[in-house]
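Notes for the one structure printed next.
Complex shown without one protein chain; remaining protein chains in place.
Here is chain A:
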């Protein structure tokens, strides 16, 4: 039987970490991801099931952290749910059994590359990359935006902490864009 080695979005065995001045970009390979969308007319059922299962379903443009499930809003009646990969690798199956047929659930883990951005202040970096007013939005703000023509999700955890989900097939390009902007900003 073939012995297969899992590779990260950047084609490596281990997650990549890049430091540039005060900025650290850390690839996160330990996050399992799935999308949850309420089926037509089933929002009340989904809310009840999610509450029972401990899956947060935060309001528009927000991220809500929790253990084991965190989630952020992506569209009306649709969320992305995060969980630790080590315990929730089969996140779609776990959510499916927890939420039943009130929601349509899609595995998303390997569709995205996740980067954690850390610096004292991320504003100079992000204002070069996207049109989100990062200093103005509150902690826990989550939105879809565009960086270097790539549709990404940006989650603000603090003035100097954010997570970025970008298309996995463009992981190198997104990292390159981040590094280029970092050279300019810091």
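One rule holds for everything that comes next: a residue touches a chain if its C-beta (ideal position, glycine included) is under 8 Å from a C-beta of that chain, and two chains touch if they have at least 3 such contacts; residues count from 1.
Here, contacts and distances are computed from a predicted model.
A.B. asks: Under which of the names "Carbohydrate ABC transporter permease", "Branched-chain amino acid transport protein", "Cytochrome c domain-containing protein" or "Sarcosine oxidase subunit delta" is the non-displayed chain listed in UniProt?
C.D. replies: So the chain that does not appear here would be "Sarcosine oxidase subunit delta", according to UniProt.
A.B. asks: For the chain not shown, which residue from A:43, A:61 or A:90 touches it across the whole complex?
C.D. replies: Residue touching the absent chain, from the options given: A:61.
A.B. asks: Which is it among A:8, A:26, A:47 or A:145 that touches the chain not included here?
C.D. replies: For the chain that is not drawn, the touching residue is A:145.
A.B. asks: If I consider the whole complex, including the chain that's not displayed, which of A:32, A:46, A:74 or A:126 touches that chain?
C.D. replies: Once the missing chain is taken into account, the touching residue is A:74.
A.B. asks: For the chain that got dropped from the picture, name the residues of chain A it touches.
C.D. replies: Touch with the absent chain occurs at residues 40, 60-61, 73-76, 131, 143-146, 151.
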